[in-house]
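The complex appears here minus one protein chain, its other protein chains still in place.
Chain naming follows the written order as A, B and C, and within any one chain the residues start at number 1.
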Amino acid sequence: MSAIEVRGLTIALRDGSPIVKDATFDLEPGQVLGVVGESGSGKSTMSLAMLGYARHGARITAGQVLIDGTDVLALGPRALRRHRGNVVAYVPQDPATALNPALRIGVQLAEVLEGDAKEVDARIREVLGAVGLPSDDAFLHRRPRELSGGQQQRVALAMAVAPRPRLTVLDEPTTGLDVTTQARVLALVARLCADNQMAAIYVSHDLAVIGEVADRVAVMYGGMIVEAGPTKQVVARPAHPYTRALLAAVPSARERMRLTSIPGRAPGVQDTHPGCVFAPRCAFATDECTTGAPSLIELVPGHSARCLRAEELPERPRQSATAPASAVQEAAPGDTPLLRVRDLAAGYRDRQVLFDVSFDVVEGECLAVVGESGSGKTTMSRSLIGLQERWGGTVELGGTPLAPAAARRDPDQRRSMQYIFQNPYGSLNPRATVGDCVAEPLRHFFALGAKAARARVAELLERVELPGHLASRYPAELSGGQRQRVAIARALGCAPTVLICDEVTSALDVSVQAAIVELLRGLLNDGLGMVFVTHNLAVVRSLADSVIVLSEGHVVEHGGTDTVLTEPRHAYTKALLADTLEVSAAG
Amino acid sequence: ATVSCSPPAEPTASTPGGGSGTLTLGVVGSTKDMLYPYAPQQTISEDALWQNTLDQLTAYAPDGSITYALAESMTPNKSLDVWTVKLRPGVKLHSGKTFGADDVIFSVKSLLTEEGYPFASNLDFVKPDGQKKIDDLTVEFHLKRPFGPFAAAWAYSAFKMIGAGSTKDKVDGTGPFTVKSFSPGAQAVLERFDAYWGTKPGFSTLNVHFFQDQTAITNALRGGQINVAPSVPFSDAKALESAGVKVLKSDSMNVLSLDMRTDIPPFNDNRVREAMKLIADREQIASNAFGGFAKPANDYNGASASCPAPDVPQRAQDLARAKALLAEAGKSDLKVELVTDGAFPGMMELAQLFAQQAGEAGVTVTVRKMDVATLLNKWLEWPFIINITSSPMINAITDHLLPNGGNNAAHFDDPEFKKIAGDLFASGDVGRQCGDIQKLQKIQWERGGNLIAVTSQDLTIHTANVRGLQPDLFGRSAFRYGGVSVG
Amino acid sequence: MVAELTGATRSAGPRRSLTRRRSATVPGRIGWIVAQAIAMLFVVTTLVFFATQAMPGDVAKVMLGMSATPERVEALRHQLGLDRSLLSQYWHWLSGVLSGDLGTSLASGRPVSQLLGERLVNSATLSLFAVVLILPLSLLIGILAAQFKDSLFDRTFLWSSMVANALADFVVGTLLVALFGTTVFHWFPPVSLIPAEHMPWWHPQALVLPVATLVIGGVMYLSRLIRVSFIDVLNSEYVEMARLKGLGSARILLTHALPNALAPAVPAASLVAAFTVGGVVVVEYLFGYPGIGGLLIDSISNRDLPVIQAVVLVIAAVYYFFNLLADLLHTGKSGERR
Partner (left out) sequence: MAFALAGPLLAPHDPAKSIALPYATPGDGLPLGADQLGRDVLSRVLAGGFHLAWMAPVAAIAAVALGALVGIAAAFYGGITDTVLMRVMDVLLAFPALLFTLLFVSVIGPKPWLLVVLTAIGMTPGVARVIRGAARPLNDREYVMWSRTVGIPARTILARCFLPNVSSPLLVELGMRLMWSIGILAAISFLGYGIQPPAADWGLMISENRTGLQNMPWAVLAPVACIVLFTIGGNLIAEGSARVIARTEGRG
């Protein structure tokens, strides 16, 4: 008997539509189960059920969650309360919102522990030490907002492991973190599990992360576990087409690959299919797939998949086409680059954040700007576009210097350089239809009439591979990836020569990221210059021609992508590269 | 002021009978109230104070007749231009001095020369320096011209006597109470003056609370916080009685009149004025605007008790005739604005009801309520206004019906009326005075600018434990405490 | 460079406003706030001064009443100094105020500070009692309604608060007087008679109904806000997290939800405090309570300018203070978030 057994777990909304269907898996002490899947596949819902908890509006309708033989779902309210925290602990995705902003760290940590004050205090200091945080009084007296994101995440982790639970559920604990911090957290999780004989369920949409931390992996799609098995095996020989598709979407920092996204959209809770849930998006689907729902087929002991063709698929080779490096040369001497930045300096109030940044971007070139969180990437791109006080240096666009403030630039300059924001949810006016959003610059810059604008909007949507009927939708009705495409379409509507993208994919799933990256690649081929801000080296490899590495506002390395990523010279770049996870590393 | 930490010991309110106890009176008051009687105005709150701290030479009796108070007799010479006034002996001032000729001379001089004291015009026949002290209790008044109704003139409620040497801040009086404390607009505490010459009150302390509106007063009385309140709205009387409050109904000299300016259109045409008078349904006004506490009146100021009514028919509503008169005057679709500050009970109700009745005759009357200051700002300029008089005809004449009267909102200026009034004042014979008054009333009825629809009663409310309050024609039922007891 | 910098400030970063620049240091910020407050009071009193002038009627006519003749009015106006030019009257008043002298009441001839002083204590007591009751009551009701959202209690509360909010203070007051003072029960004095030299708290009975009127209005408004902010907090991730940590519901409510739910409610509370001060005028009128509200009404009807000015100055200052407090608490909070 395993330490943790989950049997036929089903969670449904009040109206009966299931969010998680018939989830079954086992877990041994010290083992980490990775749960992957696109956004909305039910990962969080399933993992919260380990604590006997369902979010408002949902209900656990069937199944068992046995931990050392006790069914968590059968516990009464009191017992359940004791159980939570002590036996099963939870680490939230976003500690910034999950830690109580009003309470001191010490208080929040002490809450989960029982026993006399001295013991509690000792234990707190011990776990803080274990997660690599200072354990002095000053630290305990801080409030969450006085910590960095990585520190907050480790506090949440400490809070979870402090009562020595049997099982810890980690719901995408590193999604918001930069690679370095992520690497640290992952190592920590692995160590804590091993040291305390604690089982863990690690939720992520990033296969590379799961590959790094998990012993076993469960792939979720449409509320179902579609494939489960030892991590190595699943990554090496994926049996479910969905797993294969996910793997194909993950970029690699080692080689430039063409990324393939999964066509279509993940099913919503209310969508019902008679057949396999993945069938509509599946490259291998047969007629059979649309009629009969497949059950979990065990391929080898411990590795099973929910696919009619599960037996044959692992044998098929996984095609990984290397993408052609776009034919960009360094600008010929004498040529004016599209964008020329010299000694750019910027800061906030009395604090300088950016120091002497210089670079050129030529036609069709993608310049990646990488660096850890807080290194000044956003500050730099904002001062390029004119949203930020510039303290020094010059920015030239097509040979003419740009005024520091957007408002002072002439319309043509404002048109030629466009900015895509990180947050796809904020970049579109929620009260304007997609069509209006995209038409806005057309009206503004080109004074297009309603009809001409409509035609042009359709063209632009086409260009970003969005169906034309979306023009009448509101942003709230679109997925994150779709919104990001609309934002790109809007920028394209200005007919820019330079595009500045600030972490445009970091809020998105890998498969959506793949689609956006491919879209941008297409634009580069059309001759657009691009400044691509990111902390994801794999994306850099997939897309960029040259790279600058920012550390604390200084450019520490600048060169062609291949040079920088294969032979990093600066220690910082080396460290960054070392922390970058690679899905194939597991395989 | 130092702030002590506990309430001062209350005088034991429950001391049984025998002339002790506290009576609490509630009136509408203002922060500009003062104890000094030669004030620019005479408000109900000041009246309550003066009435109880000061006395007059002569006074109105509750039935409207004139009685001697501080004076014992007033005798004229033949030509009616020198009057000898004998004072009541043994009257004590609050300061302990004896009230005498010097005090009278001081008072008369003060009131006639006080800047901004408007009522002096009623005494315009008296010379400020014309008074001679004959002895301690005798003063000789030397007048500017012969004046007959001398005693009546001094009975006007504004002419209080004060002790010689009184100032605005420190007033010495002879009244039934002395002032213990006074904060304008809030409260006054008066204590019985045991050396008072007249009928003494049957309680020792008079507490006067000043309110900002009538409703609060009514509520306070219902809540048992005050014992007596004057001039309650007519419509409240029934509710109050059924709630166990005693209502003292008293006939009154108070008349609300709708004053129409006789000097400008549309009311310079007497046909229009008469039409307005014919529009009023006096029965309905009495029953609905005044809750039944009124009798139809006949467009002239009331007589004093001593003179009979003039020989004119009672006007009643006659819409047909009113319309005909208006048509004749070319004012068939007359539109007028009736202004009022609603400060006295019945004013708003009267205005509304009249407006409603006018509507039936095709006359549009819009009622406009405004605050007192706005009303006073254009005082004597409003073409159509609700005015109030509270004195008998003889005192109303100067003020209300003669050209320069401060209360002549109708701008009534009638040669015949003026002449008769002159005769009246110059005669010393009461019979002739009555005849003249009847003539004047007839003129007022016929062509005056005052629509006087009803004479109302005055309602004083009090708690059941107050005994001995008397009806009073001058609205003083609530302030006259001779023989009144609490508890 | 400097020009570029200021250019950037003006156009690209309007949010980084001059205010912010100026408020970089704490004393600077306080100075700026005080300067604004003084400017505001100055404007308010100036407006009030001229507004009062624009109102028909003046104190001379009011004092003389119906028997005012033009000569008498002129004489009195001269005596009171009303015949001087507006500006000189205003300057006279202003320089008086600046030197701490609020002037003399034209109607009663008493020093304004004396008139005001007595009544200020009364009004302050009334508002203080009301505010002190409003806050905990709103909190209690708001929390209960949020905790038992959609329960009978919650729905009853929502409806009754809607009814109470629909009724202006004067209606609530009138009904309270009728119910508890004059008709049905005779529990409390319907009118607040507080003798001039007495402190209002010597007469707790007299405070009950006016305070209740203010409290009902305030509580019904504020507790709705608290309810909403509590519901938000109860739906927050950190409360969910607290549940997942296995904490008891009392602890969740008091330690986790309360401090956070309070944050948005505090500025609202100080606005309610400001309203309460404003509402005092009506309530004082209704209950014949001898406070500055009554004084204001009285002095307006007397056109007693120095008194009007002084009362307005006090009310505006208090009002502004609470508004400012609300603002500061609010920005303080969003500052924390950043």
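Throughout what follows, a residue touches a chain if its C-beta (ideal position, glycine included) is under 8 Å from a C-beta of that chain, and two chains touch if they have at least 3 such contacts.
Note that this is a predicted model, so its numbers are computed, not measured.
Student: Name every shown chain in contact with the chain that has been left out of the document.
Tutor: Missing chain, whole complex, touching shown chains: A, B, C.
Student: Consider the whole complex, including the chain that is not shown, and state which of B:D103, B:E274 or B:D371 touches that chain.
Tutor: In the complete complex, the chain left out is touched by residue B:D371.
Student: In the whole complex, not just what's shown, which of C:S88, C:N165 or C:S249 touches the removed chain?
Tutor: In the complete complex, the chain left out is touched by residue C:N165.
Student: Thinking of the whole complex, not just what is shown, which of B:D236, B:E274, B:D458 or B:D472 touches the missing chain?
Tutor: Residue touching the chain left out of view: B:D236.
Student: Taking the entire complex into account, which one of C:T104, C:T182 or C:T276 touches the absent chain?
Tutor: Spelled out, the listed residue whose C-beta touches the missing chain is C:T182.
Student: In the complete complex, the non-displayed chain touches which residues of subunit B?
Tutor: Touching the missing chain: residues 215, 218, 233, 235-236, 238-239, 242-243, 284, 287-289, 291-292, 342, 348-349, 351-353, 355-356, 359, 366-371, 374.
Student: At which residues does subunit C meet the chain that is not included here?
Tutor: 12, 14-15, 17-19, 36, 39-41, 43-44, 47-48, 51-52, 54-57, 162-163, 165-171, 174-175, 178, 182-183, 278, 281-282, 296-297, 300, 308, 311-312, 315-316, 319-320, 323, 330
Student: Could you list which residues of subunit A touch the chain missing from the display?
Tutor: Subunit A touches the missing chain through residues 385-387, 406-407, 409, 411, 414-415, 418-419, 421, 423, 425-432, 437, 440-441, 444-445, 474-477, 490, 494.
In the analysis below, only the chains that are shown with their structure count from here on.
Student: Approximately how many whole Å separate the CA-defined centres of subunit A and subunit C?
Tutor: Measuring from centre to centre gives 50 Å for this pair.
Student: Specify, in ascending order, the residues of subunit A that touch 2 or more different other chains.
Tutor: Residue numbers touching two or more other chains: none in subunit A.
Student: Going by the contact rule at the top, pick out the subunit B residues touching subunit C in the complex.
Tutor: Against subunit C, the touching part of subunit B is residues 1, 3, 6-8, 30-34, 40-42, 115-116, 118-119, 121, 181, 183-187, 189, 209, 211-213, 216-217, 219-220, 222-226, 243, 371-379, 399, 406-407.
Student: Report the residues of subunit C in contact with subunit B in the complex, numbered from low to high.
Tutor: Residues 55-58, 61-69, 72, 75-76, 79, 105, 107-108, 110, 115, 118, 177, 181-183, 186, 188-191, 193, 195-199, 202-203, 285-288, 290, 294-295, 297-304, 307.
Student: Where on subunit C does subunit A make contact in their complex?
Tutor: Contact set of subunit C toward subunit A: 1, 4-5, 7-13, 16, 24, 235-238, 240-248, 251, 255-256, 259-260, 263, 336-337.
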